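Every protein chain but one is kept in place in this view of the complex.
Entry: subunit A
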Amino acid sequence: MRLKRTLILMLAIMIVVVMAACSKGNNGAKESAPSTESTASDSSPSASDNPSDSASESPSSTGLDHSQTLKLSVFSTTANYAGPQIGWFAKAIKDKFNIELDIVSSNLTGGDTKIAAMMASGNLGDIVIWGDDKNNYPNAIKGGLLLDLTKDGLLDDYGKDIMATYPKAIEKAKIAFGGGSSVYGIGNNVASNPSGPSEGKDMTWGPDLRWDLYQKVGSPDINSPTDYLPVLKKMQELEPKNSQGKKTYAFSLWSDWDGNYKMTLAKQFANMYGYDEIVDTALYTKADEEKYYDFLSEESWYMKSLKLYFDANQMGLLDPDSLTQKFDDVVAKYKDGRLLFSWFPWLGAANYNTPENIAAGKGFATVPFKEEVMYSTGFNVYGGNGIISIGAKAKDPKRIMEFINWMYTPEGAMLSAGSGTAVPNGPKGLTWDLDAGGKPFVTDFGLKAYADQQNTKLPEEFGGGDYYYGANQMNFSFVVPAEVNPQTGEPYDHNLWESSIKRNPNAIESSWREKYDALTAKDYFVKNNKIAVAPQGFTGKEPLVMDKTLEQKNKLIGTVIQQYSWKLVYAKNEEQYNKLKQEMLDKVKGLGYDEVMAFSIKKAEELFEARKSVK
């Protein structure tokens, strides 16, 4: 009898354990996510304290009680930092709202697999940040994982500023994803006024050249991208080796960012002609006209770029390690002064224009070509594709909504507008302040902090730590940094303040300004009307998505294109180049390129329709 009882008892315990294990993880953890992940996600999200939300004990504009610390778990698909928010941003929101953030970053813990595991666990935490509004975000809505912000008057009572300043963003959220009435998330980089380019001081693309060498070879005129090659060749002859005796090159590519259908570095010239891809499709569309082309066609600057790199390789201008190195290796090469061309201001200038190099008269600067028409993202009143949501199981949605709302106000934006895409302004009174006339200016401490973010320590009263990690680590830009602050009449971004632009220019900036008769690169493109601003509109319908079968074909085609793109660049001669090109076209056709193209055209039509909404 005893034996039986013991056995039954043990079996019962085991069954309970097994059942508990099943109900938690059986649909998510099966593929590859270790079981620890789903348990971790179970314990960490959800607010830790739940203060009574009825009576208002402490006076504040929304009448919410802030006496208890609210610990929020932020699941961010864009963050590159995991753990508790620290430093000046943590201090600011702790003082203001008594809120602490704990950031869960999928980028650092398995990427898409982590997102899938979190989704399958059924709890995404208190605040959820989506890098884009495709796939995962709509699926989370369908799965009931996100809170409807219109429920219980959340938006009406605690999101007043968003409702008043950015009503279009709410409208889009309702129509595109909320079945016409619900709001499950709010877009990033929102603007209140729809005209003009939304970039900061620099545009997204250059191209930038080593300004000192370009001047030494006589600053020749450049009409089209192919004209850069002879100029770069001369520059290379002038400085064949860097100071450490290593070879210099014009172009150094990297493959670890390839994805979304393409070799990452073959689309920039298309952007400089005012075209951009529609992500995951085979079309490039013009920013301000209803024009598009197949990106594998003869007229496409994707294909022309491959030819350009092929020619550059034949001329010895292309780094032979381009295919096998990683992005970090390229950054190191820019730092060492081994490269002469940069597609982006944030790559060449950001790494090479150190105080020492500038003092020696060396540095990168934008050298536009005559035909250039820079693609520019317009101000987006509907908000970008990044989304911030509140999790369905969040414990104190009112205080969370109040906090999110504040991030969209001038006060929140002056503190941290542009986090993730630009250097945020930081705390008032430390890195910046207002002058007697109410205009913002950067303090001396601010100049130092912005230039050397990781090595600038902050005083304890502002939260301590360094400037870089003290910034908002959610990696979500609430308001577009170029938006004008109604309180100061100047943009939120400190780079665009009049006081910043007029600060003493260095030798490179002076000679650049002289040649192009403009203050900044953006200024040049706008003044000369060499800019194509893409209006950021919205169709008023649910976005088109590929079905799973087509998605699969598309993915396969994308990997073929990526592979052949590299083979084309490193082809031995013209004959081999043409042969490989034909092979690629045949192969993608066999895999269903025509179907993808048909979908791409529909997607382009959707885009054109969306643009009409803001004209």
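Criterion: contacts are C-beta pairs under 8 Å (C-beta built on N, C-alpha and C of every residue); 3 or more make two chains touch, one makes a residue touch a chain; residues count from 1.
Simple rule for what comes next: contacts and distances are computed from a predicted model.
For the chain that is left out, the UniProt protein name among "Electron transfer flavoprotein subunit alpha/FixB family protein", "Cysteine desulfurase", "Sugar ABC transporter permease" or "Predicted Zn-dependent peptidase" is "Sugar ABC transporter permease".
Among A:K151, A:K216 or A:K247, only A:K247 touches the chain that is left out of the view.
Taking the complete complex into account, A:A140 is the one of A:L72, A:A140 or A:A610 that touches the chain left out.
Of the listed residues A:S181, A:S243 or A:T324, the one in contact with the hidden chain in the full complex is A:T324.
In the full complex, subunit A touches the hidden chain at residues 2-3, 6-7, 10, 14, 17-18, 21-22, 26-28, 30-31, 112-113, 115-117, 119-120, 135-136, 139-140, 142-143, 145, 246-247, 255, 319-321, 323-325, 329, 548-549, 551-552, 555-556, 559, 562-567, 570, 587, 590-592.
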